[in-house]
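First the structure, in the form of structure tokens, and then the observations on it.
A single protein chain has been omitted from the complex, and every remaining protein chain is retained in its original position.
This part shows chain A:
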Amino acid sequence: MADWLGPEEWQAVALSLKVSLWAIVLSLPFGILTAYALARWSFPGKQVLNGIVHLPLILPPVVTGYLLLLTFGRRGPVGGLLDDWFGLVFAFRWTGAALAAAIMAFPLVVRAIRLAIEAVDPRLEQAAATLGAPRLWVFATVTLPLILPGVIAGAILGFAKAMGEFGATITFVSNIPGQTQTLPSAIYTFLQVPGGDASALRLVAVSVAVAMAALTVSEVLARRAAKRVSGA
């Protein structure tokens, strides 16, 4: 496969995989926490949080990208601090691409997991509490196993979104080969140059293959988890 793809194309595929995996690793824990808060807790500002979570889904991706640039850029309020404290730089790095992908995937991750949490009977969690289990233990041993199919679905959905993310990424971290040129950016670039059609087509094929593989894996995992949960 490495022979079949040119070095530049291969670079884009590898980068996209890396960026998307990181995006999911980043957004899953926050996604589960946010989904749990939205599904189970009542607190002031819940609707505001819900709105903020969904913003990337509604806003034009370019707007999200620009907001990220303003916030997480070298001179941005958060970006500057992260650079000073941890030496963590997002602007025009693959880390920024991962951040952009995570933010764009976040609403999808939260929605899938929230639906799963809402489907869990809270009376099961009550039953666990009457048996002496503290809240966190109840979450880890009852809630989490029961929502696993939803978590897997959310992760796959988020991964697919991250793989396809274009607008926010190109606005936030530009389109630097080897650094921030993900699959969609690469396809876009190849289409802009004469004779790039073949490269673009090969990357399109890779995109389709990755999407199909992700879907298959998620189906298998979700079916296995659902079988465990059904209790049969």
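As a working rule, a residue touches a chain if its C-beta (ideal position, glycine included) is under 8 Å from a C-beta of that chain, and two chains touch if they have at least 3 such contacts; residues count from 1.
Criterion: contacts and distances are computed from a predicted model.
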#### Entry: Which of "Molybdenum ABC transporter ATP-binding protein", "Nitrite reductase large subunit", "Inner-membrane translocator" or "UGSC-like domain-containing protein" matches, in UniProt, the chain that is not displayed
"Molybdenum ABC transporter ATP-binding protein"
#### Entry: Contact residue for the chain not shown (choose from A:Gly87, A:Gly132 or A:Pro194)
A:Gly132
### Summary
It is residues of chain A that touch the chain not shown, namely 121, 123-124, 126-135, 141-142, 145-146, 228-232
